[in-house]
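A protein chain is absent from this complex, but the other protein chains hold their places.
Order of writing sets the labels: A and B. Residues in every chain begin at 1.
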Amino acid sequence: MDAIFLQILNGLDKGGAYALIALGLTLAFGTLGVVNFAHGALFMLGAFCTVGFNKILTLEKVALDPTKMTAWGTPLEVRTPYVETWFGDFGAFLVDYSVPVSLIVVIPLMLLVGIAMERGLIRHFYKRPHADQILVTFGLAIVLQELIKHYFGANPIPQSVPEIVSGSANIGSWFGLGDSLVYPWWRLVYFGFSAVVIFSVFAFLKFTTFGMVVRAGMFDREQVSMLGINIEKRFTIVFGLAAVVAGVAGAMYTPILPPDYHIGMEFLVLSFVVVVVGGMGSLGGAVTAGFLLGILQSFSSMNEIKSILPGIDQIIIYLVAVVVLLAMPRGLMGRKGVMED
Amino acid sequence: MENIVLHVNDVHKSFAGLHALSDIDLSIREDETHAIIGPNGAGKSTLLNVCIGRLKPDSGSVVFDGVTLTGKKPHEINQLGVARVFQTPEVFPDLTAIDNVMVPALAKRDGAFKMSLFKRLSREKDLRVEAERVLEDLGMADQMQQVASEMSRGNKRRLELAMSLIQKPRLLLLDEPTAGMARHDTNATIDLLQKIKAGGITTVIIEHDMHVVFSLADRISVLAGGRIIAQGTPDEIKDNPKVKEAYLGEEQV
Partner (left out) sequence: MNQGSLFKDLMLFLVFAGVVLAAPVLLAPLGANYPDLLQKFAIFGIFAIGFNILFGLTGYLSFGHAAFLGVGSYASVWVFKLLSMNVIPAVIFSVIVSGLFAFLIGFVSLRRSGIYFSILTLAFAQMSYNLAYSVLTPITNGETGLQIRQLAPSDRAADYVLNLRDEDLRILDQAFGVVEHGIPITNLFGIKMSGYPGFYFCAVLLILAFGLSILIARSNFGMMLKAIKSNQNRLSYTGINTRPYLIAAFVISGMFAGLSGSLLAVTDPLAGAERMQWTASGEVVLMTILGGAGTLVGPVLGATLIKFFENIFSAINDNVLQGVYSFLPDGLREAAVAVSGLFVGSGWHLTLGLLFMIIVIFLPGGLMQGFELITGRFKRKAKAETPSQQSKQPAE
């Protein structure tokens, strides 16, 4: 029982990341009709915005303390981040909370990146075949990840979580399941965070007029254009929004999985599978499938299951995708007429 | 009793509770040109789609030459001898006219699949001669090497007819062959279809334009509200009060 509960929890944070990426993919696909192979790179960019932010915050001032000596008889070097020397306790707070605080930087940056990408590249590919869209965004994904590799190196860069949530939560005791069930706080935070983002996106689309136009546009683009509404402009913003969602998903994920330059492609392939399973063009499907597949993946990595089916955790998602696509060509919640021959 | 090629038996089809087709009984005789007319939304396209197996009727059956078409795949239906011309011309835009016609010719001769990896297409002399003849008959002798995407709509239509005719179908289904055409081109198309008719192919035409229908059809079925309300020769249909009420009245023929 404990083990099952734990696996569900395990699946939730990974599923949250899948769901957030898949959500953006679906938004971009539903509104612009563009298959974006660079969407995973946006997740990676978000993660590296956080890494960069942290690097800047922790730039250190090196001072020599003549009163203390090292074992070699030289004055002791004292390293303090500039922010701490300038802002004191507040600076220390910033360094501690660098991951969540970095969102202040990540959100506007990713919005800019998304809008620039749509204006500069994607826009010229609306009327080109899907194959061309795939290829050009694939090229862009390579460019972005190689740039990151050049500036940040090829090795994963771990990020630490704020002190206060660095431990594990004794979840078992909350539900009366005994003390054996503990779970890292940050992963709970990530799940909560992804849920909040997902709900905000849905609320935005549901309750604002902007969102209503976008949803109508996803449903029938020509009809909405005929109403004299400038749908293109709104779609640009939606693309920016999708980039932000992917970016914050990547930023907040850094403490869970130290990011390296090809984390984006790994998540992209899985998120595509999520989108396909959920049903191309269905936002609800993307989110549901994201969590479902995340949980499924964590279950299949249980030792009990791996001992029966070795390696199943490596391929379960792909297997499910194949089965779903063959049995339900439109995916779990796919709409009729989306991407059909 | 003449030979019946296509038999539509008591077909019903509804979409979300709306009756698109009810009690449809239709027999297409060999060598006749049968027109199906009716106002917009009468169910003409639904009927055609049921005939070619694209839609499955809720009840009833479509039998072609003793074989039930319902549930068959498009290529299977074609291989039985049913060719179809689409409302908006559907050709192979990247291929030349002659290749456009060679493809169905191969399909007719070799069946739905043949692994002829090493047979050079350019050495299919017999088929090529035949394809050229069909194109010439349709007045496309000058366009044989033209790529289909560069053709006018009228020529695409002719090309598509050529693609069907080379298969010598036992039944030819034409979906609004003059849709969106100006009067001049409509007349040219009528001439063309009359030529085909003279060649003796059983044809079903779905058409909106009365002029086309009355110049071509041997028999006419009038569809209104998903039912066949009248059936008969063009003269009978012209004088049928029910038809006038449902359809002709508004068109002033």
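Just so we're on the same page, contacts are C-beta pairs under 8 Å (C-beta built on N, C-alpha and C of every residue); 3 or more make two chains touch, one makes a residue touch a chain.
Remember, it's a predicted structure, so these values are computed and weren't measured experimentally.
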Could you tell which one of A:Ile56, A:Leu147 or A:Ala216 touches the chain left off the display? A:Leu147
Contacting the left-out chain: of B:Ser22, B:Asn78, B:Thr203 or B:Gln231, that is B:Asn78
Pick out which of B:Val91, B:Leu172, B:Ala217 or B:Ala230 touches the chain that's been left out of the picture. B:Val91
Among A:Ile231, A:Met265, A:Leu292 or A:Met333, contact with the omitted chain is made only by A:Met265
So which bits of chain A touch the chain we can't see? 35, 121, 124, 128, 130-132, 134-136, 138-143, 146-147, 149-150, 265, 269, 272-273, 276, 280, 310-311, 314-315, 318-319, 321-322, 325-326, 329, 339, 341
If the missing chain were put back, which residues of chain B would it touch? 52, 73-75, 78-79, 84, 86, 90-96, 99, 102-104, 106-108, 110-122, 124, 142-143, 146, 150-155, 163, 167, 181-182, 184-185
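In this section, only the chains that are shown with their structure count from here on.
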Quick one: report the Å distance separating chain A from chain B, using the average Cα coordinate of each chain. 53
